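A protein chain is absent from this complex, but the other protein chains hold their places.
Naming follows writing order (A, B and C), and every chain is counted from residue 1.
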Amino acid sequence: MVNKKLLSCADKICDLGVEWKTTWCSNCGNYGIQNALNRAIVLEDLGLEDVILCYDVGCNGNGSDKVDMFTVHGLHGRVLPLAAGVKTANPRVKVIASAGDGATMSEGVNHLVHAVRNDYPIMFILHNNENYGLTTGQASATTRKGIERNASPYGTVVDELNVCQFVLSLKPSFVARTYSGRVEHMTDIFRKAMNHNGFAFVEVMQACPTYNKETPDEWYEQRFTDVIDMKDYDCNDIWQARKIVEDMDIDVAMGVLYENPEKTDFLSASEIEGMSFWNRDMTKEVGAKRVDVSSLL
Amino acid sequence: MVNKKLLSCADKICDLGVEWKTTWCSNCGNYGIQNALNRAIVLEDLGLEDVILCYDVGCNGNGSDKVDMFTVHGLHGRVLPLAAGVKTANPRVKVIASAGDGATMSEGVNHLVHAVRNDYPIMFILHNNENYGLTTGQASATTRKGIERNASPYGTVVDELNVCQFVLSLKPSFVARTYSGRVEHMTDIFRKAMNHNGFAFVEVMQACPTYNKETPDEWYEQRFTDVIDMKDYDCNDIWQARKIVEDMDIDVAMGVLYENPEKTDFLSASEIEGMSFWNRDMTKEVGAKRVDVSSLL
Amino acid sequence: MNRYQINIVGESGSGLLSTGEILVDALMEAGYFVFADREFPSLIKGGYSCFSLVFSDEMVSSYNESCDLMLGLDKQGMQEFNERIVEGGYLVHGYERLSGIADMTKDLLKRDVKVYDIESRKLAKSVGGNVLMTNVVLIGSLWKLLGLDYGLVESAVKRKFASKPKLLEIDLLALRAGYDDVKSVDKLKKIFENFNESNLDEYTLMDGNKSVALGAVLADCKTYYAYPMSPSSSILTYLADWSPQTNMMVKQAEDEITAVQLNIGSSYAGTRAMTATSGGGFDLMTESLSLAAMIEVPLVLVDVQRPGPATGLPTWTAQADLDLLTNAGHGEYSRVVMSVSSADDGAAVIQDAFNLAEKWQIPVLVMSEKFIADSKKLVLKSDFEQIEIDRNLTSSSEDLVSQMRYGLSENGVSPRWIPASNSVPYYANGDEHFIDGRLTEDAKKSELMIDKRARKVEYLVKELPEPELFGEEDADVYVVGFGSTKLVMDDVVKVLDKSGVRVGYLHYKYLYPLKLDKLTEVYQSGKSVLLVEGNRAGQFGKSIESEFKRDVFASRLLKYDGRPFYLDEVVEFIESNLNTHGK
Partner (left out) sequence: MNRYQINIVGESGSGLLSTGEILVDALMEAGYFVFADREFPSLIKGGYSCFSLVFSDEMVSSYNESCDLMLGLDKQGMQEFNERIVEGGYLVHGYERLSGIADMTKDLLKRDVKVYDIESRKLAKSVGGNVLMTNVVLIGSLWKLLGLDYGLVESAVKRKFASKPKLLEIDLLALRAGYDDVKSVDKLKKIFENFNESNLDEYTLMDGNKSVALGAVLADCKTYYAYPMSPSSSILTYLADWSPQTNMMVKQAEDEITAVQLNIGSSYAGTRAMTATSGGGFDLMTESLSLAAMIEVPLVLVDVQRPGPATGLPTWTAQADLDLLTNAGHGEYSRVVMSVSSADDGAAVIQDAFNLAEKWQIPVLVMSEKFIADSKKLVLKSDFEQIEIDRNLTSSSEDLVSQMRYGLSENGVSPRWIPASNSVPYYANGDEHFIDGRLTEDAKKSELMIDKRARKVEYLVKELPEPELFGEEDADVYVVGFGSTKLVMDDVVKVLDKSGVRVGYLHYKYLYPLKLDKLTEVYQSGKSVLLVEGNRAGQFGKSIESEFKRDVFASRLLKYDGRPFYLDEVVEFIESNLNTHGK
């Protein structure tokens, strides 16, 4: 099908670009996140045929072709339903979606609401750098009130959203938080998220040295409070979770903040007459047997 | 400008339709809501020049031309930014927006998130009949799990959203609930909402006898629990509000559930060098004086 | 072509639909071909509806605004619609109080309309029934007037109310009471004397949305994602209802963008997915359309048209989204726009759309119309067979390298393999990319890729068939159209044939890209070529003339008032435009 001649002519016209270079600013938190994700994938022993990575548009999404995996890089704000569609078609594969705070809390916040509600069994990494990096540093819905950004030259005037509080209001099954300064912590959380059978929401507080001077890695390092170290913290108790996530300034809670083992994920919930979608591979079913519609006429 | 000849010819072709008839099913909760809204407007002594009513698309929106007021009937799911735009241009006018649960929690849920966050000073009535009435009764995000609806013939499979819990996660300034069975209660809540200087969110549990057999007015009547009658209820305490709205089955809390007097509404927050938009009428400013841009060149 | 039209009128929600369905069922049992459609407002209850039903001894697929007989279920309905009864026609109604309809009755008498007022309430009560049963009484009376076998309507009523045995008993009594109440019916009976009965075993009654839904099943589409929107919603309902039989994942999404993104995700992952909507919902999907084109993922979208702009007329019909579908979604790339014409070909068109979408890895946009979606006609069961599936997937991973996925090829198509099905990864990248999907900003590479994607349609068009000519090959006059225009034209051809006018109808199934050879032939015949199209601008005619770079159509019948083309208006249009070409 591929015209070999044209392929090789293209080859001559321009190098095939098999080599790549990362394109994030130096000290960008995305390096750490990518690193941790790669580690988690390796540690979970997942290979090329086990994972599909789905990317939104934003600085983080620019990593979509800098990894040796099957990836899809969709539209700004739309990665969640895209990823849910992938998972539904092929439940065997781990589907990991990533997006920025602009994508997640503004352009596509409707998708976040319904991804949580539907409990699509995918893992989601929110790269929260508290600004729109790729479009040169405008405020996002998580930019703290009063901070100056591109297009908010006199400081933002409305309250920022508390992402975890928001997600906790939607009957989630898994809510975690980490930050881009600790690769080990991220790796650990990512692995837990990968093993969660439902919508695994992970907020990563991400350093953006270029545009976000207010909350660099050091800021979060100072406030890092791992719930795993808190004696009485019960991550199955939504009220504890709601209380603890309220604080985004003094002690910022990290770790698996909430888990609900009772929730039924989307593919299980959608079973048809006892047949779960988990046991299907719809990529192979098309045309596999002749369809007879006479009973439907 | 109007061609009198064509106008009068149209007159002959077809009656001008100055008479109208309401078009809701009998016993539809929209009658009560409309009634209460009209009463509230009259009791607040608001006239034609004081109010603009903004409607979403849905059964409730079909009331947009059944009232003697200036109204705008926009697109499905989009009434909130439309109404915010109206208010911004003309802060003098009370802007009242209405929408269904389909519009508010699905198609346009992103707008709800950001309307709350921005605290646009408008009043919003969510007609929650727990289904898509106008498109013949499909499930909405507030249809309780397991209930059969058009296009969910074997019962919905995912959790419904708790609307008030959701709104409370967004740092709101006013959250109230009422239901379509008590016109007086609705009238009272609407009046309070009208007098709130910020985003006044009112959820009305609305009877839809045609498609929602599960939670008719009687169902809510039995569960009606007015927070005003609860001795220790402090509607400035978000945690009490969060606790109480969790129950949608046994004692359904009604009334003004939460109010935050500290929040700054959008028009105040956006003031430019001390000049508040509240004092502006941008409908009159256009062309009012010659603009000189020499300092910007 | 013997045909007879009955309009049933009443307030929406007054039981109009089931009354119509019983009659349709009974008439089919009697061996008549039927066609039925319903006009109704965008309200759940209230407002006036009109159910039009035509029966014939040949295949029939159109109706008129006016009817031979009107069944009035209530006063309001009659008052709204009585002018639609033809001179010399009939009105059967059960509004026994008769108050306030004197003017109407006088008017009807003037037009020689015979009125039968049935005491439907009284009769219903007399057998122990309630107000809701007056419709059944009226059905009985009507049946008697038609002079058809009582057993036929009786069994139709039985089928309808089979699930409510208690009510059924009284219903049958009410039916009988209505039937017996009518005495002399000779004149009406005579009309049907030369109607032949047929054996309809090979047929079934179907609406267009059901046909489209069946198409998805036959195409072995595994996932259906949609957001409710009239007039597309019943596709979702059909597919959801059938899921236990089909095992299809049928998901009502939270909005249109979600629906199309779920679709693209599943299609990318390697299964078949479909989504239907209407114009405004389609607008919301257009950015995603552009994504599918960029990452070369097959995408099948159905647009069941209604009149715009904005919310427009949600429960009425149109053919006005053609320019939109051809041009929407930023960027330049290949696509196909097709149209269903009726329940006859809905299933075939959808299957074709899937094969084209997968073969060429492009968006295929399928138009339907409210009129097609909701009207019911008899279709041949044998038209609902599975068409061979062409996925054009590369399964073996031998010799595969990542750089093949978007490799340059003559016709723009590159090998596609299911992600994570082997160890040769590629990037499905919405940013401009080169042959393995990796981002490029290079001028030459970008141009090559834009060319590659745009080139597909230039090759694809060669493989499409020419539009089909129905009716007379060697005609006196030719009509060009698409979509539901075929429904009315099938009848027009027959009707005009009787008056000695040979009509050729050139039906376009593929609206973009355009095939012009057959049309050129027709044009060169020197006969009038007419356009019949359901929008104001004559969008399709314009796109033909723009390709032809000359005027083609001697005259245009453009309709955009929400109503379908009526048989009589098209006949009249053609008659008044015979031989206008080159003369």
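As a convention for this text, a contact is a pair of C-beta atoms (placed from the backbone, for glycine too) under 8 Å apart; a residue touches a chain by one contact, two chains touch by 3 or more.
Worth saying up front: this structure is predicted, and the values here are computed from it rather than measured.
The hidden chain, counted over the whole complex, makes contact with A, B, C.
When the omitted chain is restored, the residue from A:G133, A:G181 or A:G198 that touches it is A:G133. When the full complex is taken into account, the listed residue touching the unshown chain is B:A84, out of B:C59, B:A84 or B:V227. Subunit C meets the missing chain through residues 41-42, 47, 279-280, 282-284, 286-287, 290-291, 293-295, 307-316, 320-321, 323-324, 326-333, 430-432, 441, 443-444, 446-447, 450-451, 453-454, 535-537, 542, 545-546, 549-551, 560-563.
Residues touching the missing chain, restricted to subunit A, are 21-26, 57, 59, 62, 73, 75-77, 106-107, 109, 132-136, 138-139, 141, 150-154, 210 (touch as defined at the top). In the full complex, subunit B makes contact with the omitted chain through residues 1-3, 6-7, 9-10, 13-14, 16-18, 20, 47-52, 54, 57, 62, 64-65, 68-75, 78, 81-90, 93, 110-111, 113-114, 270, 272-273, 275, 277, 280, 282-283, 285-288, 290-297.
Just so we're on the same page, only the chains that are shown with their structure count from here on.
Here the spacing of subunit A and subunit C, counted between their Cα centres, is 42 Å.
Centroid to centroid, with C-alpha atoms defining each point, subunit A and subunit B lie 33 Å apart. Among the residues of subunit B, those in touch with two or more other chains are 106, 109, 141.
Those residues of subunit C in touch with two or more other chains are numbered 243-244, 254-255.
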